[in-house]
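Take this structure first; my questions come after.
With one protein chain held back, the other chains of the complex are shown just where they sit.
Naming follows writing order (A and B), and every chain is counted from residue 1.
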Amino acid sequence: MITLGDYLIVSGLLFTIGFAGVMLRRNIIIIFMCLELMLNAANLSLVAFSRFRVDAGLPNYNAQVFVFFIITVAAAEVAVGLAIIVALFRARQTTHVEDIASLKF
Amino acid sequence: MSPFLFWIFAGLMLVFGAGVVLNRNPVASALSLVVSFLGLAALFMSLDAYFIGIIQVLVYAGAVMVLFLFIIMLLDLRAEKLRKINWLASAGGIAVAVALSVQILYVIGNFRFSQQPFPPLARSTVDDVHHVGSLLFENYNLPFQIIGVLVLVATIGVVVLSKRELR
Partner (left out) sequence: MIREYLPVLLQIIVAVGFAAAVLIVSVIVGKSGRRTRVKDTAYECGMVPQGEAQPRFGVKFYLVAMLFILFDLEIVFMYPWAVVYKETIGHSTLILWSMLSFISILMVGYVYALKKGALDWKK
């Protein structure tokens, strides 16, 4: 029997994988992909809670509307973020975060 | 949803999610992210959120990942293979990630609802697109308009950032 805890554990592991990617990788595009993984892990736990809070035989659809909004905002964020990465690449010819250290002191 | 299918899709999602982090070739990372999102969409459907699953496939696995692949092709990212790994930083990152996962597992283990199965759904005659739609257009009209403004700002930002010589 699959319980709520199983979904939450899978979601937490996915979040951890994304987090580890942000910590370990130095390529800015891979870091961006790992951010998407973390967002999706949060979505999974939201949908799991929505299914868990059954009211009158229906899941709690507020959470699903919320996930819908998150997905749209994330897609808009990807478009702008990738445009920034391309602008950065044009200026510096690199996507490696350690090469971009002008603000470091 | 049988436990067997749940573990298949969860395993698929996690393995390919790890593939995103472990692959050194960005194209391979992007493709494993697509598979991971497809597994996630299957998990959404196992939670009876069919509409969210479809949106996940349409927006993420379809549009967003195509954009990622475009950018990888555009920027020609192959130089990364030459870099050597900074082992100290990697060890630190892995240690923090392991600590985070232990923490998450501990919290979920002590969560009082985590051992309860999902309550059964009533056999409903209307589908979930219907419910999401009526909720979205009755209770969430203002957030919907704000999303419109956000997408407008994103459009303008994309055009300004990527058009080198503006008219």
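Operating definition for what follows: a residue touches a chain if its C-beta (ideal position, glycine included) is under 8 Å from a C-beta of that chain, and two chains touch if they have at least 3 such contacts.
Small disclaimer: the values here were computed from a predicted structure and weren't measured.
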Visible chains that the absent chain touches, using the contact criterion stated earlier: A, B
Given B:V35, B:L67 or B:V96, the one touching the chain that is not displayed: B:L67
In chain A, positions touching the absent partner: 72, 75-76, 78-79, 82-83, 86
Sites on chain B contacted by the missing partner chain, in the whole complex: 2, 4-5, 51, 55, 58-59, 62-64, 66-67, 70-71, 73-76, 129-130, 132-134, 136-138, 141, 144-145, 147-149, 151-152, 154-156, 158-160, 162-164, 166-167
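Definition applied: only the chains that are shown with their structure count from here on.
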Mean-CA-position distance for chain B and chain A (Å): 6
Interface residues, chain B side, partner chain A - complex: 1, 3, 6, 10, 13-14, 17-18, 20-21, 26, 29-30, 33, 36-37, 40, 43-44, 47-49, 51-52, 55-56, 59-60, 63-64, 67-68, 71-72, 74-75, 77, 79-80, 83, 89-90, 92-94, 96-97, 100-101, 104-105, 108-109, 111, 113-124, 128, 131-132, 135-136, 139-140, 143, 147, 150-151, 154, 157-158, 161-162, 164
Touch list for chain A against partner chain B, complex: 1-10, 12-21, 23-27, 29-30, 32-34, 36-37, 40, 43-44, 47-48, 50-52, 54, 56-59, 61-62, 64-65, 67-69, 71-80, 82-87, 89-90, 95-96
